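A short write-up of the structure that comes next.
Excluded from the complex is one protein chain; the other protein chains are retained at their positions.
And now, chain A:
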Amino acid sequence: MPHFFSNKKLIVFMVSIIVLVALIGFSMRDRDAVTWPEKFVRDTTGIVQSIFSQPAHFVAGFFGDIKDHLHVYEENELLKSRLDEYASLAAELESVKQENETLKDIIEADESLTDYVMRQALVIHRSPDRWTETIGINKGEQDGVEQDMAVVTSEGLIGKIQTTSEFTSTVQLLSDGNRTNRVSAMVNTDDKPVYAFIEGWDEEREGLMLRKIESEAEIEEGQTVMTSGLGGVFPRGLAIGEIVEVEPDEFGLTYNALIEPAADFYNIEQVNVIERSIASLDEDLQLETEENEAGEGTENGGSS
């Protein structure tokens, strides 16, 4: 650095710090959408990234296959033991489904929170600096992907769409430490489901934190956790994981639980973006309240 802090350089340095602070401030806001230069750059690099990552996934998959072949025997034994169990479960599922259909017909409900449309996408990049846990996928607005949609692998929920551009989108994984990263979840207990929030990732114990569980709820280790479909645009019933630890929170009013995620957040190749078929709850509620208000209005008019 031959002439580091001469006057002119110092001014440039100061100005760039101001620009830095302004830019961070601008992007820290809750942005609904990214700006067009960002979209443009993401789409262009997205093409190159797809070209690079497809063969790489193929090669990595090939070595993964070889590794799998070494464990084929043990796996086969295990699967055989599970097979009988599976047959009975499948039969039970079928009968329950039918029953569900008839019950739905009776109450005339066509749509439910569990219905969704699925779109397949390929992972094209992962954020290399591990400060944020995000991945990029090769489907964007043109394919109908929208912000806050749920993203799953075959094993379970991995995250939600954070931002979209025309041909790519960014997925915020559940393991991301951002405070805004929360998912409305439910725990399947023996009687009725217990609702709570997935809030963030526990670095030390390597698991998701389920917070704000009511203290009367009967939560035990081994119970499964899935999305509740109550917040945002997630459908109901996407697997998240299994409870491994339960503890009271710092104030003793509610419980916290540690969840071992069902999906693997590290080797992700194919993901599915999930769009709930039923319109978001908020709109329904708004409609209802509007109707109510209208109704009340006429009633009031009549009485006065």
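As a convention for this text, contacts are C-beta pairs under 8 Å (C-beta built on N, C-alpha and C of every residue); 3 or more make two chains touch, one makes a residue touch a chain; residues count from 1.
Everything below uses one rule, namely that contacts and distances are computed from a predicted model.
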Next on the checklist: Which of the following is the UniProt-recorded protein name of the chain this complex doesn't show: "Sugar ABC transporter substrate-binding protein", "Rod shape-determining protein MreD", "Molybdopterin synthase subunit MoaD" or "Nitrite reductase (NADH) small subunit"?
Outcome noted: "Rod shape-determining protein MreD"
Item to check | Options A:105, A:146 or A:206, residue touching the unrepresented chain | outcome: A:206
Item to check | Which residue of A:153, A:170, A:227 or A:256 touches the chain not shown here | outcome: A:170
Next on the checklist: Just checking the interface: what residues of chain A touch the absent partner chain?
Outcome noted: 1-2, 4, 16-17, 19-24, 26-28, 31, 34, 37-38, 41-42, 45, 48-49, 52-53, 56-57, 60, 124-132, 134, 136, 162-163, 170, 177-178, 206, 266-267
